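Missing here is one protein chain; the remaining ones are kept as they sit in the complex.
So, chain A:
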Amino acid sequence: MSSLWRGSISYNKYTQIAARALRQSLQENQRVAAEKRGLTILRYQKWENGVGGQQVLLNQPTEGKA
């Protein structure tokens, strides 16, 4: 069976999604401990000619506020 995700997302993204699914399926105690391992509040910005662009959150929060 060829992988369906191959064209649209990278391998890292694929493993992160699979890991998130696994974490959400654990029992309560283990889930709380595992959720911490999946946290990321990464922000990035692109630079052109020594000038930085807008800072963008990698995972947009569901509340809609950047």
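Rule of thumb we're sticking to: a contact is a pair of C-beta atoms (placed from the backbone, for glycine too) under 8 Å apart; a residue touches a chain by one contact, two chains touch by 3 or more; residues count from 1.
Everything that follows uses one rule, which is that contacts and distances are computed from a predicted model.
One chain of the assembly is not displayed; among "ATP synthase subunit gamma", "phenylalanine--tRNA ligase", "Multifunctional methyltransferase subunit trm112" or "glutathione transferase", its UniProt protein name is "ATP synthase subunit gamma". Taking the whole complex into account, chain A touches the unshown chain at residues 3, 6, 10-13, 15-16, 19, 36-47, 49-50, 52, 55, 58-59.
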